[in-house]
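Presented below is the structure to which this report refers.
Every protein chain but one is kept in place in this view of the complex.
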Amino acid sequence: MSANPTNGPGGITRRNFLTTVGAGAIGAAVSENALAAGKEVAPPQVTPAGRSVEVALRVNGRTHVVQAETRWTLLHVLREVIGLTGAKPGCERGECGACTVLIDGIPRYACLTLAVEVQGHDVTTLEGLMDGEKLGTVQAAFVEADAFQCGYCTPGQVMAVEGLLRANPNPSVEEIRRGVSGNLCRCGAYQHIFKAAHRAAELKAGK
Amino acid sequence: MADESKDIYYVEGTPIPETPLPGKEPPPWRETSVVGKALPRVDAYERVSGSAAYPSDVHLPNMLHGAILRCPHPHARIRRIDASAAAKLPGVRMIISGNTPEADLIWKKDPVGDMRLFEPICRFEGDVVAAVAAETPYQAWDAAHAISVDYEVLPFVADERQALKPGVPVVHPKGNVSKTDRYERGDIAQGFAAADVVLEESYRTECELHTPLEPHGCVANWDGRSLTIWESSQGVYAVQSRVAEVLKLPLARVRVIGHYMGGGFGSKLEPGKYTIIAALMAKLSGRPVRLFLTREETYLCVGNRPPTNMTVKAGVKRDGTLTALEFSVLGTGGAYTAGGTSLADWLARDLYTCPNVRTISTDVFINAGPARAFRAPGHPQGAWALEQMMDTLAEAIGMDPVQLRLKNIPSVSQAREGNPPYTSTAFKECLELGAAAFGWEKARGEARAQRASRHIRRGVGMAGGLWFAGGGRPPSTVVVKLFPDGSANLNMGASDLGTGTKTVMAMVIAEELGIKPEAVQIECADTGTTQYATPSGGSKTVPTEAPAVRNAAVQVKQKLLEMAAEALKVDAAELVYRGRDIASRQDSSKRIAVKDLEALKRQGIVVGIGYRGPNPKNMTTHPFAAQFCEVEVNMLTGELKILRFLAAQDSGRVMNRLTYGNQVIGGITMGIGLAATEQRILDTGRTGKMVNRNWHDYKLPTALDVPVDVTVLPVEPVDTAANNTGAKGLGEPATIPTAAAIANAVYHATGLRITCTPIHPQQLVQRLADRPKEG
Partner (left out) sequence: MLPSFDYIRPKSVQAAITHLATGSAQAHAGGTDLMGCLRERIFPVGKVVSLSGLPELRGVSETADGGLRIGALTALSALSEHPIVIKRFGGLAQAAGEVGSPQLRNQGTLGGNICQKPRCWYYRTDFTCLRKGGGTCFAVDGENQFHCIFGGGGTCFIVHPSDTAPALVALNATARLAGPRGSRDVPLEKFFVLPEVDVQRETVLARGEIVTEIRIPPPVSGTRSSYRKVRARRSWDFALAGVAMALRFDRKRVIDGRVVLSGAAPIPWRSKEVEQIVRGKELTVDVIAAAAKAVTSGAEPLEKNGYKLALFQGMIEEELTLMAASA
C-alpha cells in the first residue's frame, strides 16, 4: 500500500483565491516522533478510566504521538487532536459512514474504532489521498461526476470507493453499489456516486 | 498563478447578452452559452478535498464543548434539577437550566403561548432540561448524564388519530385542536352527481425525519459585545434575527456564518434552542462553545415531516373529466403550532382541472417533537393520496393513467384567488415526453405479460405533481465586483445547501460578463459580510437569487459602458460590451479594452448591485413533474425492488445540466425513502417515546435500495414572464410524485393498493397473504 496513492491526471487544483474561515490550528498535544510502524505502544497493563495515555498513530504516512483517553475514538483524535477534519461525525455509532477511513487500506468506521486500538496500523484519511494541492483520482472522479450535493458524506464515500478500488480495481456496477452500501447519502446522489466510482476505476487504469 | 496585469479571464468568441439601458431590467435570455451547460461545481474542490470547513469542523482556541440534557418523557413537569454532582466532574465549566436567571428567555412565540428556552413543562420527549459546557465533549456528556432531575410524569397522547377522542390527555390547556382549515370552490354535491364513477379511499403517510448527515448545531463566540455563530443552517439571516430577538441584541451585533452546511431539507431553515444555549454558555463562560446535537437528538427535536391521514373522494366521467374532489386530512405538527397539515391539500386543489373541490384540514397537538418544513411540505403526502386515486379512477373507467391526467391539465391556478394563469406550465409535455421516453405503453404491456409465471412480478406506474411555490420572490440583494482581469466576486447572502446554487450563480455572471465561470469567487452566507437573503428552501433559491445576480452583472456592464463612453467620447447606447473590450456598433475602430479604462483604473473594480425584482402581477409561477417507474415485487416475501425511474421535470430553464440531474436523482432517492423504508415509530401505547431514533432502526435508503437506472428528462418551457432567467425551482418538485409512482407500480405488479407508507416487506407480505387466493 502506498501512503500517497496515485493522483488524477486531471490535476484539479484549488480554484478559489480566498480561503474560507475555518478550522483553526489545533494540535497542541501533537508531536511527531518517528515511530516504527507496528511497534506496540500500549502497555499490557490496565489504564484506569479517565487517565490519558500516549498513543502513536500513523496517519497519512506520518506518525503522531498524542495524549488520549482510552475511550476516545479514532474519529475524535483525528478531528479534535490531530486536526484532520476530512472524516465527518454523522452518527458516531457506525450507521452513516461519513467517518470512513482506511485502516491498513481497508475501509472502516473511525467512530467505532478506539484510537488506542489503531496503534501500529496505517490510517489513511481523505486528506491522505491528496498530492499537495492536487486531488487524488477518486476525488477527481467525484468532481467530474458531480457525485455529491452537500458534501458532508463525501469524505466517507470517497474513502469507501478508494478502499473498494484497492481491493477490486475493476468493479462491476453491482460491486460498486455493494462497496458504497455502508455510506448514507441523505441528499441521495447515489447514481452519481456509482458513476464516479466507475470513472475512478477507469482513471486509475489509465483510461 | 495569474498575472494580474493581463485580462486572461475573459472568454473569446461567445455571444454576450445585450446590455439594457441604465435603470432597465434585462429581457429574458434566448439562447445561452454558459447557462445550461453541464459544469462541475465551483466549490467541488473544497468539498472533495476536505478543505471545506463545515460548521462542525470549526475549532476555535480555548473552545468548550456543549451537551444538552433532554427530557426522556413525552410529557412531564420538572420538579427539581440537581446538578451539584455534575458540576464537580472533571472539565465541567458551565451548567445552565431553568434555574439559571440568564437563561430565563422566550424562545418563540406560539399561538398557545410563549415557549420558554427551558420550559417548566416538557411537552415532547427531547425538550431541553439543562445544558453543560466542558473541556471535551466526553466530559460534557459525563456531566449531562450526572445531572439528576425529578420529573412528575404526566399523561400523554402520542398518536394524532387518538388526539381528539374524549378523555385523551391534552397537550395544551386550550385542547388538542391546533387549527382547522377549509377550502371550497364550486358545488361539491353537484360535482359528484355529475360523475359517472365516484370513488373514495383513505391514505396514510408515516412521519419522516430529515436527518441531514451533518447534525444540527453551531459554534458560538463572543468578541466583546458582538456574537459570532457558525451554524449549520439554510439561512444565516433567519438565524441572526431569531438569536437577536431571543437574546435582545441589535441585529448588527449578531454575525452568523454558514459557508458550508451538511444538508438540511427544511430542518435548518431556523435556528434551534441549541443555538441560544451555545451563545449563552459562551457568554457566561467567556469562552467559545461548540454545541452539535447527537444523531439521536436530531430525531427528537429538530423537526419532521408529520404523519398524515387523508381521505379522497373523487368523481369522474367516463371520458375522464374530473367532476368533483373532496379531500380531508388529519395531521399534527407535534407539541406546538408547526404546520402539521400545511399544504397537504394543495395538489387536490390545484393539480388538475376540477370545478368542484372541497378540502378540510385538521391539525392537532400530540406530545411529540414539533414539525418543520420538510422538502415540499405536504406535497408528497398529498400526491400519495391524489395520485393513487387518479390511478384508481383511470382503472375504473378503463382509461390509461397518463391519458386521464392529460385530460385534466389546467393552464391556470384554480386554487388561487382570481385563477391566475401559470407563467408557464409544461405538465402536459412532462406527461407526454416522459411517457414516450420511458416507453410507458410497452413497459405496461410487458409487465402484465410477465405475470402468471414466477413469483417475481413486475409493475409499472407513474404520478404527477406540482409545487406550491418555486417561483422565487423578493427580497434579495447581491453584489458583483468585476476586476480588470476579468475575474469577479459575487457577494450573496444565500446558502448553497449542496443544490449547486453557487455554481449556477457563477454561470449567470459568466454568461453576462463573458468571463470564465471558474474566475468567479463567491462569498456567501455570512450576515457580517454578505447581503440580505431569505433562507434557502422551498425551491426558491435559484429563481430568487439568479435574477438578482443577473441584474448585478448587468449593472456592472452598464457602468463599464458609461466608462467607455467617456473614454471614447461616444454615446453609451452606441457601445456594445464584448467581454474583454467595449466597441462601437457603428465604428469598430472605436474600441477600448476593459483593463485600459481610465475610470476603472481609478477605482480598481466595478461594483454592480442587483436586486430581485417583483414577480409578474396576476400570474403565478410553478414547477411541474411527471415520474415513471418500474418495480419488481417478490410475491412470497413482500420484497420490493425498484428497477428504474424516469423523471420528466418542468423547472423552467435548466441552469446547469449536471447539478440539475443531481437534484432530481436526490429527490427520487428521498421519495423512495417515503415510499418504502422510512417511518418514525413512537411507543404510542405505554411510554410515548420514540423507539427508532438512530439510522439503524430508522431506515434511510442505501445505495442498494435505489435503482442504478434513473433518467432525468428536463422539459424546458420558454418562460419569459417568471423572471429574467426563466428558471423555476427544482429541489422540491423532484420528490413530490416519487412515492405515489412507486405505489401505483406496486399496484400494477400485485393488484394490491397500498394506501399506507412505507411499502416494506412487513406490510406487503401480510397484504399478499391476506388477499383471496387466485383461482
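We just call them A and B in the order they show up, numbering each chain from 1.
Please note the rule applied: contacts are C-beta pairs under 8 Å (C-beta built on N, C-alpha and C of every residue); 3 or more make two chains touch, one makes a residue touch a chain.
Remember, it's a predicted structure, so these values are computed and weren't measured experimentally.
If you put the hidden chain back, the residue from B:Arg225, B:Lys569 or B:Arg686 that touches it is B:Arg686. In the full complex, subunit A touches the hidden chain at residues 40, 42, 44-50, 69-71, 73, 92-95, 97, 100, 106-109, 111-114, 116-117, 160, 163-164, 178-179, 181-183. Within the complete assembly, residues 67, 72, 137-138, 140-142, 145, 294, 455, 634-639, 677, 681, 683, 685-687, 689, 691-693, 696-697, 699, 701-705, 760-763, 765-766, 768-769 of subunit B touch the chain that is not shown.
Here is the rule we use: only the chains that are shown with their structure count from here on.
The touching residues of subunit B, when paired with subunit A in their complex, are 40-54, 56-61, 90, 136-138, 210-215, 230, 257, 259-263, 265, 292, 294-295, 497-500, 518, 521, 523, 658-659, 661-663, 665-670, 694-696, 700-704, 706, 708, 710.
Within the complex, the subunit A residues that touch subunit B are 12-18, 20-24, 26, 50, 69, 71-72, 76, 79-80, 83-86, 88-93, 95-96, 98, 125-127, 130, 135, 139-140, 142-144, 146, 148-155, 158, 173, 177-178, 180-181, 183-194.
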